[in-house]
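Only a portion of the chains appears, each positioned as in the full assembly.
Residue numbering begins at 1 within each chain, and the chains themselves are lettered A and B in the order written.
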C-alpha cells in the first residue's frame, strides 16, 4: 500500500508564525514523499507568518526534501482555512508577560509551578485567556472548514480541545502531545539498564494509555510480549532516591529547565501502582501542594527544574535571530525529524494505513469512569477519515479521584470563561490542589491580581 | 387508612445496650399505637443490653405509653436476628479511647477535627476499624434475617451502609441521619426571621436532597410554593459575619460542643450557590484544610465547637449513672419524641401510607453524576416493603468535584479494609483534604501512629 500518494493537500496552520512547532512540521513534511500540497500560514503576527512562508518555500530547494510544499501567509483566518483538509493550531495565548504573571506571581503566595500552563493558578488563568481565542477559532472552523481534521498543539490542551467541541460539536478535532512518548522512551532506556536490551524503539512498546493530558497513566506496558511492570517495579525502587536520567534526554536536569530525573514518576508508581506517563514537571503540578512543589528546596530535592519565563523570553530572542538568518538565507534549515507523529497521523487519515497512537478527544466511553464529553487521553486508531479511540477501561479509584478533580475544575473554568463569570472561575481556582493551601481571602487576592495582569485578554469581563 | 394496625412485629437492635439511640427509639415506639411486638436487644456488652431490657419493659407501665413492646436481651447475634422484620444498627465502633486517638492525635500535626467520625484522618481510621464489624453484621443478616429491613445509624454512615451492600448485595438496608432536618429547621427559623412567618413545621419545607451523608446539599427548597432561595440569599448575607443561631437549638455554640452559628452554611452558599444541608461541624471536615479548620483560632472565628472526646467520656459516665437509676426504678423514663423519623419509616414500610424523607442508599441513578453503587443521600419514598429514591439529578460541577473526592476515598478505604491492605488505605488517607496538607513522610508517620492506636480492631492486618 505504500505507493499510494496524496497530492494537493491543503494544511492551514493557525499560529503559523511560530518558530518551534511550525519549523518542526516543515521538516517532517519535507521528509515524507507520499503527500504534497499547500500550507496556509495564519498568525496574528502576520510578519512572522510571512517569514515562515519564505523559510518553508526555501526548504523545497534542499536536496533532502522529498516532500514538496508551497507555503503561503494569509492575513485573514477565513482565507487561510478555506478548502483546508487539515488545520493545525499551535498558538501562544497572550505573550510571555502574561505567562510571567501566571507562573511567578503565585510564588509570592508560596505556590511554585514547574510549567504553569495546564493546571495550578497559572494554568487556570492561562485557560481563561485562551478559551475566548478558541471560541473564535471554533466559529471560524465551523464557518470555513467544517470538514477539515483539526490538530491542536496549544496548552492547556484539554481546555483548548474542549472549547472547540463546545462551540462546534461536529468538529473533527484532536489534541496531540508527546509526553507519553517520553515515558515509552524511559521504558526503552530501562530495558537497556535493567535487561541489557539495546536499541529498543519506543514505538514497539505497547502501552494502554488513560487519563487527561499531562496527567496520563499507563496500566499496561509490554515489549514483544514481555510484561514491563515487574521490571519497572525493580527499576523504580533501584533509582527511587538517585533518580534515573534517560541518556536520550538532551541535557541533565540540573542544567536544564526541562529535564528531570524521573523521581516523581518513581514516587507515583510506588504510591499508586500504575505508571504515570507525562514528564515530572507536569505531573507535580496536579498533586497536592505538600508533595513536590511546596518550596524551591523541595523542588530541587525531587530533581526537577522550575522553568522561569525569563528563560522563555531569552530563548525567544535566539529563535528570532535564527529566523532572520533563515529568511535571509544565511542559515540553511535541514529537514530533521521532530519526533512528533503529526505527519504520520495526516497520512493515516488520508488512507495510507492505520496507526495506533495516543490522542486527546472527548470521552465517548473510552475511559469508563470519567464523565462523557470530557477531553481524555487514550490510544486511538487513526485510519481513513477516522480517529477511533480504543476502549481504555477504568482508572484505579485513587488516581481517578485526582484526575476527576481536575476535570471538574476544567469544566467549571470553561463555563466561567464562556459566561465571563468571575465568581464561578474562582470556584475552580480555589479547588485547585496547589491553590487550595491558601485561606480563602488570600486565594481571592491572588486570583484578582492574576486576572488583572491578563485582563487585556478578557474582553467583556467585569473586572 | 390510619386504622390499620401491625402486631407481632419483631425489631432486632444491634448495639442494643446504647444509652442514646436505644432510649430514643423506646420513646418513639411507646408513642405509636399502630404497631407493637418485640425488640431483641443485642450488644457486645450484654449487661448493657440487659439493663435496656429492663428499662424498655418498664416503659410499658407508663400511662403515656400507647405502643406496647416486649424487650429482650440476647447473647447471640443470630438469635437476636432470627425472625426480625426490622434490624436497627447503632453501635460505637471500638471505645472512646480509640476515638480519642482518631480525633486528637492529628492535632499534633496541625489537623483539627470538629467531629472526626466521617472523613478526615479520624473518620478514615474509624472506618477501617468499623468495616470488619459490618462485614460480620452483613454476614449475619444474610444468614439469619435476609428479608428484614435494616436501618443503620452508625457513623461513618456511608461506609457502614456500603459495607452491608458489598458483603450481602440483596440486603434491604438504608442509613438514616437527621442532619437534613436541621437545615429544614434553619429554613423554618429563617421564615420567621425574614418574613415573619411563625410556626412553620420543618416537614412542610419541600427540599431536593443530594450528596453524601454529612455532606449533603439542597438545590431546591420551597414552602407552600414559595421559593426559599432568594430569601436564603438575603439571609446568608445578613448573617454572614455574625452568624445566626437557631433558637430551637438546645444551647449556644459557645456553650456547646455541638452547636454552631451556621456561618459555614452561609459561606458555602456564597461560594457555590446551593444550600449545604448538614451541620457546620460536619461540613467543615470535608473542605480544604485552609478553609475552616486550620487552627483553633480559625475554628472559633467560624463559630463552631471542636467536640473533645473527653466530653464524650464524661457524658458517658452521666448516662451510665442515669441508666442505673432507670434500671433500679428510681428514675422514670417518659416517652418523649426523639425527633428522628425511624418509627415513621417502619410504619410506611409496613404499609400504613407513603412518606417522603431523606435516606442513604446505593446510587442506582438517583444522582446522575455520582458513581453507581456509591452510598448517596437523597429523598426517597417509603412505602409498603419499598424504599424508592427520587431522581435527584446532578450536583453542580464544583460541588461534585468535592463530593467525588470523598466518595473515591471511601471506596478505596473499603477495599483497603476488606483486603487489610495498609498501602491502599494510605492512598485514601493521603488524599483526604485535611490530611493532604502533610508532606508524605509526615502523613505516613501520623497514619502509622493512628493505626497503631486502633490495632486491636484490625485483626489480620500486617502492622
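In the analysis below, a contact is a pair of C-beta atoms (placed from the backbone, for glycine too) under 8 Å apart; a residue touches a chain by one contact, two chains touch by 3 or more.
On a predicted model such as this, the values are computed, not experimentally measured, just so you know.
Trainee: If 2 of the identical subunits are displayed, how many subunits does the entire complex have according to this structure file?
Mentor: Total copy number for the complex in this file: 4.
Assume only the chains that are shown with their structure count from here on.
Trainee: Taking the mean of the C-alpha atoms as each chain's centre, how many Å separate chain A from chain B?
Mentor: That pair's centroid distance is 46 Å.
Trainee: Okay, in this complex, where on chain B does chain A touch?
Mentor: 271-272, 288-291, 294, 298, 369, 371, 397-398, 400-402, 404-405, 407-409, 411-412, 415, 424, 427-428, 430-431, 433, 436-440
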